[in-house]
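As you look at this complex, bear in mind that one protein chain is not there, while each of the others sits in place.
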Amino acid sequence: MKKALKTYRHVLIISDHVHRERAKCKQRELQNRDRFVQLKVISQLGDGTVEALLSEQPIGSALILCGEGALETERVAVSLGYARNDIYIETQQQMRAFCSQCHHITSLVTHERFVCENCRNQLEPSEHYSSYHRAHLAYPVFIESDD
Amino acid sequence: MSSKVEFPFPFTSDHYEYTNNSSPLIPARTVTVSSNYVEEVRLKRKLLEENHERCYRSLPISLESQWETLLLVFRELATYEPEHFSFKRRGNTYVFTNHLLQEEETFVYRDHSSIDFEPLDLVGRHVQEDLIVMGDRHDGLFLEAGQLCFPSNWSLTFVLGMEFKTIHTPVPAIAEFIEKVERFITRIRPNTAWERKNWSITISHKLDTPLETYSDWGKLRYHVTKENAGELVNLRVEVQRLFRLPVTNDILFSIHTYLLPLNELVANDDWLKKFYTNVKTLPQELADYKGISLYKPELLGFLEKALKRRKIER
Partner (left out) sequence: MKDRYQVKVEQIKQVTPQIKAFTLSSETAVDPFGAGAHLTLHLPMGDRQYSLINNPLEMTNDYQIAVKKVSANGGSHYLHEHLEVGDSVLVSGPDNYFPVHLEAQHVIFFAAGIGITPFLSMMPYLSTLGKTFELHYAVKNVESCPFYEELLKYTEQVFFYSGSREEKKKQVREALENRKIGTHVYVCGPETFMEMVVDTTRELRFPSRVVHEERFRPAAKIRNPKPFRVTVNGGDELLVKENESLLERLLDEGYPVSYACRMGICGSCEVTVCGGEVIHSDTFLTEKEKENKMLSCVSRGVGEIAINVVETNSM
């Protein structure tokens, strides 16, 4: 279970340029007398420059990631000792669907059937969600006449 | 030994439900060498050659447990099957000899440069089991490495890095149950092994049924008839073992998959009767999940015919 962000004393927000305004907004929303909220804007999440910054954070702090590539940054953070529950990802991105046939991830607008951009299989997104891939598993749709 | 003699028939009562059917295994073993050893190990290696990404995945944090698993399994094989395997140590260098395959593996413990594959990927090439390492982290139990050639319709790549409970999301009505199973796993003591059986049905005698190739093997489910079920349909049993690795405190999960064609199953009256009643009373959602619903009438028809032929009362 995730704790409310308000319960942390220290929060680090890392954002790319595109999501800067949103990140600033989040910072203003959280900042108060007992809470230190640091914002770091970089050109691209997951470009490997944040490792030092992440490992310098005080114990018990929360991490908010805004932007594309948050997943790579999250994995770096976990390898540095963050608990997965202390990491929050904010993106405008829609649902991500993991193709069970070729492992390609497609961004979706709805939960409806779709065709994998990579392998062209017809897929159906499911409730099976991986917080590691931040994606839902999509199963192949069977076409009965197909043999 | 014939495959039927060693087949781990899973049903103990006449109906099936999800329970924690794990029991302690003494002595604590993680692998079993069956009569199909050579054939199945060759198949595993072929799959690993052709689809390494699909069959082997790991996170860096799993390396210590991988080494521990390598040592454990080689030691176990040499201890319990000395006519087929031997394992010798000279200082920090170990030599494992596989007499069944006429092979030798030499390595320096915890020295990655001394082996060609990751440790789990290496040791897995000498056993029939699929091997999964579950990391016992401060924030949960996570799948951190796996060599998986014979899955029953799941994807190793998808579940890599996932937490134990969420791996089980697709299983119907399992949430509360799996919470308790997780608690049970955290209580498993070092150097002890637990065993359980899981069953399913595979159409055709095929061990490698990953989700990734579902469109190839899944369509066979439409081809089952009362007449061909004896040959086409196999009872699939996974003997699963949980072992607490003492040094890293992680969990090694091994899966040994057995297939038994129905024609062989029905030759045993007790098995036939139990299998029939279990399939017949299987709740709809479990039948759907296990992929049986598509051909359940045909399957029951075949079994009823066999019962009648053998004059067994239903």
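Lettered A and B in written order, each chain numbered from 1.
Keep in mind that, in the parts below, a contact is a pair of C-beta atoms (placed from the backbone, for glycine too) under 8 Å apart; a residue touches a chain by one contact, two chains touch by 3 or more.
What you are looking at is a predicted structure, and each value in this text was computed from that prediction instead of being measured.
Visitor: Considering the whole complex, which of A:Gln57, A:Ser100 or A:Ser130 touches the chain not shown?
Guide: A:Gln57
Visitor: For the full complex, which residue in B:Arg42, B:Lys88 or B:Arg183 touches the chain that was left out?
Guide: Candidates B:Arg42, B:Lys88 or B:Arg183; residue touching the omitted chain: B:Arg183.
Visitor: Of the residues in chain A, which ones touch the absent chain?
Guide: Per the touch rule, chain A residues meeting the hidden chain are 9, 54-61, 80-83, 86.
Visitor: Please output the residues of chain B touching the missing chain, sorted low to high.
Guide: Residue positions of chain B that touch the missing chain: 17-24, 61, 64, 68, 75, 110, 135-139, 176-177, 180-181, 183-184, 187-192, 194, 246-249.
One rule holds for everything that comes next: only the chains that are shown with their structure count from here on.
Visitor: Approximately how many whole Å separate the CA-defined centres of chain A and chain B?
Guide: Measuring from centre to centre gives 32 Å for this pair.
Visitor: Using the touch definition up top, name the residues of chain B that touch chain A in the complex.
Guide: Its residues touching chain A are 53, 60-61, 138-140, 155, 157-163, 166, 169-170, 211-212, 214-215, 218-219, 222-223.
Visitor: For chain A, which residues count as touching chain B in their complex?
Guide: For this pair, the touching residues of chain A are 79, 83-85, 98, 100-103, 121, 126-133, 137, 139-140, 142, 144, 146-147.
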